[in-house]
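Missing here: one protein chain of the complex. Every other protein chain is in place.
Note that the chains are named A and B in the order they appear, and that numbering of residues resets to 1 at the start of each chain.
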Amino acid sequence: MDLNHIIVIVMFLTFILLLFSGYPISFVLMGTAALFTLVGYLSDAYLSTTTGVGFVYVGMVVNRVYKLMDNWVLVAIPMFIFMGLMLDRSGIADNMMRSLQELFGKVRGGLGVTIALIGVILAASTGIIGASVVLLGLLAIPTMLKQGYDKSFAVGTVAASGTLGILIPPSIMLVIMADQLGLSVGDLFMGAVFPGLILGTMYIVYILIFALLYPKKAPLSETREPLSLLVLWNVLKSALPAVLLILAVLGSIFAGITTVTEASGVGALGAMILAGANKKLNFTVIREVVSGTFNVTGYIFGIFIGATCFALVLRGLGGDQLIENVLTGIPLGSYGIIFIILAFVFLLGFFLDWIEITLIILPLLSPVVAGLDIIMPEYGVISEPVLIWFLVLVAVALQTSFLTPPVGFAIFYLRGVAPKEVELIHIYKGVIPFIVLQLIGLTIVVIWPELVLWLPSVAYD
Amino acid sequence: TKEVEVEKIVEVEKTVESIELKVPVAFGTNLPSLGDGILYIADRIEPLSGGSLSMTVYEPNKLVAPNEILDAVSTGKVNAGYATAGYWVGKMPASPLFSAVPFGPDAAEYLAWFYYDDGMDLYQRMYDDAGYNVHVLLAAIIPPETSGWFADPIESTDDLDGLRMRFFGLGAEVMQKFGVQTSLLPGGEIFAALEKGAIDATEFSLPVVDQRLGFHKLVKHNYFPGWHQQATTFELLINKDVWNEMTDQQRMILEVITKASVADSFAHGEALEGVEIQKNVTEFGVTNHYWSDEMLAEFKSAWLEVVAEKYAEDAFFAEVWDDFAAFDAEYQYWASIGYLPRPEPPK
Partner (left out) sequence: MNDDEYKPRISRVIDRFITLIGESAAWLNVSLVTVIIMQVVLRYVFSKGLVRLEELQWHLYAIGIMLGLSYCTTKDSHIRLDLFHHRYSRRTKEIIEIFGTIFLLIPMVTIVLLHSWPFVAESFRINEASDSVVGLPFRWFVKSFLLWGFILLALAGVSRLINSVAFLIKGLK
């Protein structure tokens, strides 16, 4: 093994080790990058490697950070956070959740199912993972805990449901993947629809079964009344405004009336209007919402910036090559290679986020996969059926990366917005069943490629 | 004599010292013609130079984003980069004139101006005067792009009014004169925007590239000729300190291999189009349109308005424009008398 590849592995291990110090993750990423810039430089000088990593090379972080600033798509993140916080602070979210609780609280696990359904709807609306997890976290967790749900179960449901956003289109991740491989975003969007819905359905079935098996961890609402017209009317009255707002935001994106960014701004304004109608729109509330938004946005982008530093140095040291060498050296058949690749993506997902995996791994893997001995003749309308199928597989596998510790973005987001009594350990425990479900979903899509390929093959005729 | 010997030894050592060019690119190398031109160089430079030069290509955003390539090369963060000059319009208003000129030259005339008139000198001077520490080499040129994809036929400029369209470069300003709201989405985001109706129409690149992105699945009217980009060039930027430290041999290898790459990219682009453009019609139900004489005349007069504005705003733009216009005036006579007329466009 080349010396620089050993350095890459040590860099990875150092990062993981430093994470456990509890120093902020964004700064651990930055610091590891700086440290291994020095290591790369010294190893070029004294150990005759040729990484080219050094003070000048690492200056590219400036260009990369600027690229995060110059990104119109990501503008939607603060806006969706604003919308969520405003719905929360103005009591609207609470009203809505309470109504839903009255409506569904009579079914075992009904509230959990509601959350999963909202997760699917949110997924179909934003494609911005941070936004949907944060929104669900703010709206749902307090309500679930109030009804007496088990902390881990509640948090797991929210984390997994919110994560669906990168799979169910529209999805920024799919856009980036298509861009990386020069494939049609539309084919990929269509391809991801059924796998996304399958995962959503599996979550719901799991929630219902869990609630039946452990009634104490998913109790019924105590305040439940028999379903009468009056109850229904009250539910409508308190839930309708927020539901309409969310539907308006989603609908306008789906119908192609607005872009995601525009819809996010409209959603933020709509939340303010609802707060006004609820007589909660005063200076204090607005100030709380804006500083809350600023704060959440700040730490999310802290990690983005840390990750971009880390990836730059990792790449300079030859991290890409190392991965390529490992994968091309696998002496297995087509499905064996696909299995190894997916296992690899799953493992990387513990430590890297989807952006890095998508940017680092995909370009290396696509030639390998396109060259595999898998033929899917009946989907001739799609230009590269095997690659589309493979990308959706990776997309499903990447769902897990949000939930797997130590670096799972859904975990981080929830950590930021969940009530204080929810500890990290609750989150870790809560996401495990959903990771298992995701892996089962992945297996299903491996076995039946038509789940991916049928829709794009008929969508445009 | 001892000094001469020392110099010789240094010279020998210098030729032995190999340079790896790390090249971030502006377009994915999976895109035929538009992006894969650099691979011609990357695949051949090491054997050609006997190992004294080698090249590693970094896909867009892997090291830096496309619009940061100039800065990265100039400051030496990477020693080379592959892009197109039109990307630097925010830094140097004249830069689009070196990548594609609306109603401008085809590849033959453009290359004549670059290589045997003042084109390359002005190109290099633009970077020097703006304070960029780069040496520029012309590295690829591609055939005409399509003029755009529309949901409905465009009968007159009135049909353009209010359209939301993705459009690149100076042509975008022309379209704006007709009430088009232009935006500049990256290649990978166009399909999604078109599908969701965030834009109504788009242009991107050559027919073969557009086909990869699948626009034909959404909108069926493809317009020609690409008046906004009859020929588009790509540049290999090399950090000037690196360039200056190279041996004469290394520099000559780069000059020759980029020239070979220019020929190869043009031949490759031309070779691809015939088949693909038929496929659009026969397999995907696309209608290929040719702009009417009236429409082309309207586009052209709007373009001349844009030029007049830029001309007044930026002195270097004016200088380049004058230089090219003078060359063009001579060349047009030759072009009109030296060639058989092109085949009639379909009506």
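Note that a contact is a pair of C-beta atoms (placed from the backbone, for glycine too) under 8 Å apart; a residue touches a chain by one contact, two chains touch by 3 or more.
These numbers were taken from a predicted model, which means no experiment stands behind them.
Residue A:Gly59 is the one among A:Gly59, A:Gly91 or A:Pro219 that touches the chain not shown.
Taking the complete complex into account, A:Leu269 is the one of A:Leu269, A:Leu327 or A:Leu372 that touches the chain left out. Annotation for chain B: contacts to the undisplayed chain at residues 67, 71, 75, 87, 89-92, 96, 130-131, 162, 169-170, 172-173, 176, 181-184. By the touch definition given at the top, chain A reaches the unshown chain through residues 18-28, 30-35, 37, 55, 58-59, 61-63, 65-66, 68-72, 74-75, 78-79, 82, 257-258, 261-262, 264-266, 268-269, 272, 286-287, 290-291, 293-295, 297-299, 301-303, 305, 309, 405-406, 412, 415-416, 423-425.
The rule is short, and it goes like this: only the chains that are shown with their structure count from here on.
Rounded to whole angstrom, the centroid-to-centroid distance between chain A and chain B, based on C-alpha atoms, equals 37 Å. Contacts from chain A toward chain B in the complex involve residues 50, 52, 56-57, 59-60, 63-64, 66-67, 70, 73, 170, 175-176, 178-187, 189, 253, 255-259, 312, 315, 320, 359-360, 363, 366, 383, 460. Within the complex formed with chain A, the residues of chain B that make contact are 20, 22, 28, 30-31, 35, 59, 61-65, 67-68, 71-72, 75-78, 186-189, 191-193, 195-198, 212-214, 217-218.
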